[in-house]
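Inspection log for the structure reproduced underneath, given as C-alpha cells.
What follows is chain A.
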Amino acid sequence: MTITELMPFSVLVPLIASLVCALLPGRFWPWAVTLVATITSAVIAAITLPAAAQVTLSYAFGNWPPPIGIEYRVDAANAFVALLVAGMAAVALPWAKKSVDREVPERQGAFYALFLLALSGLLGITLSGDAFNIFVFLEISSLATYGLIAHGSDRRALLASFRYLIMGTVGATFLLIGIGFLYVMTGTLNLADLAERLPEVRDTSTVRAALAFIIVGMGLKLAMLPLHLWLPNAYTYAPSFVTVFLAGTATKVALYVMLRFVFTVFAPDWSFVVLPLSTVLMILAVAGMFAGSWVAMFQPNIKRMLAYSSVAQVGYMVLGVSLVSIVGLTAAFLHLFNHALMKTALFMAVGTVIYQVGSGHLKDFRGLGRTMPWTLTAFALAGLSIIGVPLTAGFVSKWYLIQAALDQGQWFLVVLILITSLMAIVYIWRVIEAAWFQERPGNQPAAGEAPLALLIPTWVLVALNFYFGIDTRLTVGGATAAAEALLGGGMAP
Partner candidate 1 sequence: MSTLPQLNLFTVVLIPFIGAALIALAGTHRALREGLSWSSSIVFFLAVMGLLVAFLDGDSASQTVWEIMPGLAIAFRLEPLGMLFAAMSSTLWVLATPYAIGYMNAKGYSNLGRFFACYAIALGAAAGIAFADNLFTLFVFYEILSVSTYPLVAHTGDNKAKQGARTYLALLLATSIGLMLPAMIWVWTATGTLDFADGGILAGQVSPAAGAVLLVLFMYGTGKAALMPFHRWLPAAMVAPTPVSALLHAVAVVKAGVFVVLKIAIYVFGLDYLRELATSDVMLYIAAFTMLAASLVAIRQDNLKARLAYSTVSQLSYIVVGAMLAVQLSAIGGGMHMLMHGFGKITLFFCAGAIYVASGKTKVSEFDGLGRRMPVTFFAFFIGALCVIGLPPTGGIWSKWHLVAGAFDAGHTAIMLAFMLSTLLNIGYLLPPVARAFLRPLPEGERSGFNEAPWMCVIPLALTALGTLVLFAMAQSAFDLLGGMFGPVA
Partner candidate 2 sequence: MKLARIIEFLISKRSLLAVIMLVLMAALVLADIILPPAYTRFPWEAISGFAAFFGFVACAALIFFSRFLGEWLLYRDEDYYDDHE
C-alpha cells in the first residue's frame, strides 16, 4: 500500500467509524472507537505530510480518472491542514472523555458519531481535489457541527446552533453557487482542471461573480468580520469539547478552502486584480483584529472572550493572506497552525475549569489560582502564546506576519499588530488576575485541582505551544511549503 493509497483513509476511517459509533451504547465504547479512529486518521495525515511536501499526491476514487471520478489531491498545503485537523482532534479526544461525560451524559454514541462525521467532513474538504466534493464534505461537517453544538447543556445552545445552521447554510450555498458558476463556464469540477480551463473564460463576469460568492461563503464559515456573528454564541454554548475541537479546526479548514480557490483555482495574479481582494481582506482583517480583541477585553464569559479572540486571530490569518506574498502566506499558515495550538489549549483550560466549577464566568475564576494551579498555569502559559511572547508559538507566527508586512512596507500594520497584542495582554490578564489576585468568595464552591485526564492533554498542548515556539523547523517548514504550494504557480501536475 503506497502512501497515495493510504491517504484517503484518513477521511474514510472516521467516516466508517462514525457508523459504528452511532450504534454503540454506553459511555466508554463510543469514545474508545472515536479515539482509535481519530488517532489512525492523524497518523495517516502525519505520514502523508512529508510525502506531499515532496510531490503532489493524487488518488482517484474507484480508479475513475480525474475529470470523471473524484480525485483526492494532496500537496503540502492541504497535507499541512489535514495534519493539523486530525492532530488536534487526536489530542482533544483524551481530554474529551471526562468533559463529555459531564456535559453530554446521554446518547454519547450519537454525539461521537457526529464528531467523527464532522472530522471526516473537515478532512474531506481538505484533501479533496474536486470542487463539488468539497461542498459535499462541507455540508457533512457543517451538519454534524450543528448537531454537536446543539448538545450544549445551556438552552441557548439550541438557538446558537440554529443561527449557525442558517448562516452556515448560507455560506455553503454561496460556495455552491460559486462552484456552479464555474462548472457552467468550464464544464469541470476538478480543481486542477478548473485551474487549467479558467484562463480562457476568466474575463467574464460570471467567473468574477463565482469568486465573489466563494469568498463570501467561505468568509462566513471562516468567521471573518463582519461575517463572524454566528461564532461567539456557537463557541460559547457548545459543549466544551466541541468548542475545543471547533476552535482548532473548523475555521482553519474554511480558510484553507478560500485560499485554495483564490490562489490555485483562480491564479493570485488574477483574483487579486479582478477584485480589490487585497484591500478588502486587509481592511476586514484589521477590523477583525481590532473588533475581536476589543470586545474580548470586556467579556465576562471566558469562553465567549476566547471566541472573540478567535475572531481577532482569524484577522491575523486573513491579514497574512491579504499581503499576497510567500512570507505573508507562510505567516497565515503558521498562525493557522499555531492558533489552533494555543486556542485549543486555552479552551481546554477553560473547559477544565467548567468541569470543576461548573461555570466559565470571570467571576467564577476568582481565587482559582490557588486551588487549581496546574489548570490556571496552563491557561496563563497558553495565554502567553496568544499574546505572542517570545519562545511561544504565537511569537513565531506574529514574527512572520510582521516580516510580511514590513516586506510590503506596511508599517502601520506592524503597529496595529502590536496594539492588538497589547489588547491580548489585557484580556488574558483579566483571567490571571482573577485567578491569582482575588480571593475566592465564600459562597463559591471550593474547587480542587482537575483530574489528570483533563490536565495531561491540556499540558501537552501547552508544551507544544512552547515546543513550536522554540523548534520551528516543522511549522515554518510546513507553512513555507504550503505557501509555496499555493503560490507556486497553481496545482502542479
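The definition used in the following text is that a residue touches a chain if its C-beta (ideal position, glycine included) is under 8 Å from a C-beta of that chain, and two chains touch if they have at least 3 such contacts; residues count from 1.
The set was built so that all candidates are chains of the complex that A comes from, given by their letters.
Quick caveat, the model's predicted, so the values are computed rather than measured.
Undergrad: Can you tell which one of 1 or 2 makes contact with chain A in this complex?
TA: 1
Undergrad: What does chain A use to touch candidate 1 in their complex?
TA: Chain A reaches candidate 1 through residues 387, 389-391, 396, 399, 402-403, 406-407, 414-415, 418-419, 421-422, 425, 433, 437, 469-472, 476.
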